[in-house]
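Quick notes on the structure that follows.
A single protein chain has been omitted from the complex, and every remaining protein chain is retained in its original position.
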Amino acid sequence: MDFLTAILNGLSSGGTYAIIAIGYTMVYGIAKMLNFAHGDIIMVGGYAMFTTLLLVNQPIPALAVAIVFCVILGICVERFAYRPLRGSSPLAVLITAIGVSSLLQSLAQIVFGAAPKMPTRLQISGAWTFGELRIAYSTVVTLAVTVVVMSALTVFVKYTKPGRAMVAVSEDRGAAQLMGVNTNAIIAITFAIGSALAAVAAYLMLMKAPSLSNTLGAMPGIKAFTAAVIGGIGSIPGAMLGGILLGVIESVALSIPVLAPFTEAIEFAVLIVILLVKPAGLLGKTRREKV
Amino acid sequence: MNRILAFFKKPFVRNYANYLIVGVFTAVFGLLSATGLLKMGTQFLLEQISIAVLLAISLCMVVGFLGELSLGHAGFMCVGAFLGGKLAQALTASMGVAGSNLVVFVFSLLVGGLVAAAFGFMIGLPALRLRGDYLAIVTLAFGEIVRSVVMNLPATLFGGTLGLETPRFSRKYLFIFGFLMVLACLAVTQNLMRSKHGRAIISIKDNEIAARATGIDITKYKLFVFTISSFFAGVAGVLYSYSQSRVQSATFDYNYSIEILVMVVLGGMGSINGSMLAAALITFINVKLQTVLTGNLSVLQNVIYSLILILIVIYRNAPGLKGFREKYNMRTISEKIFKKKQTVAENADTGEEEANND
Partner (left out) sequence: MTDEKIVTSAPDVPVLRTEHLCIQFGGLRAVDDVNLEIKKGELYGLIGPNGAGKTTVFNLLTGVYKPTSGKILLCGKDITGKPPVEINKLGIARTFQNIRLFNNLTVIENVMVGLSNQIPCNMAQSIFRLPRHKASEREMFDRALELLKVFQLDEYKDYLAANLPYGKQRKLEIARAMATNPTLLLLDEPAAGMNPNETQELMDDITFVRREFGMTILLIEHDMRLVSGICENLTVLNFGTELAKGDTATVLSDPSVVKAYLGD
């Protein structure tokens, strides 16, 4: 039964990872860059919710404000930090993204202080119990949100004009541009979607444990990023698979006392092993460089 | 003024000026320290600078020359700090000697460096299969694994979350050894890069497919660069453990790796002298600011670093700023100042180093 609980918890945290990982993976697929600052957008979303709660003590408006704020932030970051570098080396873009990440973290600490904030209004506690099995409400909410987000994104990418334009840009940016796709707009939309998802992820995280500091998004960001890479970066189902897989591994490792302290090490080791066996991740496409 | 410039343009001086500067600097401060004229704070600052410079030069090899992004440099340092520190602790205790025992010190430095080098070799192996972003994430994962394993091993081994108590080397002299290590690292890196092996390494960065087709042994060079770079990071780790009474694995987190990366990027990515200068400057500012900025303002320096990082990278790389860069780069500015027109032939003289600096 403990094992089943661990799996359920894993699905729940895995869902959150998946939602963050989708942000990484979409941006990678379309802008061909690792947006290292994605995790920190989550943190900003957390503080946006916290601040809204001080004015309106309701979780839903807080989430709405956070989504809007994150979308604007995401678009601005893309516009001012990443777009000038489009067409230069991937290393330069990655380093800039690292810079943005560290900038957001330190700014948040200056504004809100190092001590964690406790937006308990966001918390959803309580659980259904079936004999020994305990299913937290938050787990159900997380899974529901994950499924909704996944389906919505799939529909968006397959059936809407901007969605199909996204696929086109990720396949071949130059060709898409020649076909009249406004690549700058598509990339901006991608960042907007990713950032909106980051705000949702912030809500899911604070709903489970309402403790908010400037490093809220750092470790989950890195892990979700790992999840995206495990699943095959650039692939939305891959991000989903990677996220869930990572969440379950984490939760199972945590439930075994001998392994618990080494959970992080295990997660990262899994990443390294998977990359060595499948350099493009589980569902990723290997691209040949044209010679 | 022109005469001074001409002196520094001579090939011999150009090639060896950095040894000379580091050497004289070390000798002067070493003498001051030995005669008791240096404050403890200054000695500490010099130690930290030597450690940072070592880290920056060694990371510069991987990022600047080989062109692979490593986000786990602090991990190698961590290996050196804990293994070297543990060894030094065990040896000083069992031999009943002081922390400043030179034999134990040198032995620990070597062992710490070699074990870190072994880890570097291991991380170099995935580097043969993975490119760019993927390798960056593997190095990041490696750094996190090392840190979390060291922290969670039984406390008797590496002190757990509390950290490992390590022997201290006399503060009066530690920085001298630190700078000797810098000189060694400088010699190895510079001699390597100014040889056919250096050209091979740059050819891999420039165009791996062409390098293969030209018979360059990619495997050998990638592994070598990762190994030697981690060796010096490990040495820096041992020096660090000797400069502190207690080392904690939390120090060597991902942010530390980023800080080293900032030094290399600030130094111009692929310029050894630039990396050294940036490392010294950042460490100086960090140590000085620590006493000035307290509380939440202590992260103000991070705000500034990240802004500098972003602006520099955009300035140096943005395709849209190409015209601007060509108009206002160091060379044209200095030409304007000294009203000196360089001919193509003169540029050609310095071509060899310029190539490495870009």
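Labels for the chains are A and B, by order of writing; each one numbers its residues from 1.
We adopt the following convention: a contact is a pair of C-beta atoms (placed from the backbone, for glycine too) under 8 Å apart; a residue touches a chain by one contact, two chains touch by 3 or more.
Remember, predicted model here, so these are calculated numbers, not experimental data.
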Problem - Per the touch definition above, residue among B:V22, B:A116, B:I202 or B:V313 touching the missing chain - result: B:I202
Completion exercise
The one residue from B:I216, B:V235 or B:I310 touching the chain left out of view is B:I216
Exercise for the section: Would you mind spotting which of B:F158, B:F224, B:Y254 or B:Y305 touches the chain that isn't drawn? Expected result: B:F224
Fill in the blank from the handout: Residue positions on chain B contacting the omitted chain are 187-188, 191-192, 195-197, 199-200, 202-203, 205-207, 209-218, 224, 347-349, 351-352, 354-356, 358
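Everything that follows uses one rule, which is that only the chains that are shown with their structure count from here on.
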Problem - Gap in Å, rounded to a whole number, between the CA centres of chain B and chain A - result: 32
Handout entry: chain B residues touching chain A - in the complex, by the definition given at the top
Key = 63, 67, 69, 71, 126, 129-130, 132-134, 136-138, 140-142, 144-145, 148-149, 152, 209, 254-255, 258, 261, 265, 296-297, 299-300, 302-303, 305-307, 309-310, 313-314, 316-321
Handout entry: Complex contact set, residues of chain A against chain B
Key = 28, 34, 81, 84-92, 94-96, 98-103, 105-107, 109-110, 113-114, 218, 222, 225-226, 229, 233, 261-262, 264-265, 268-269, 271-272, 275-276, 279, 289, 291
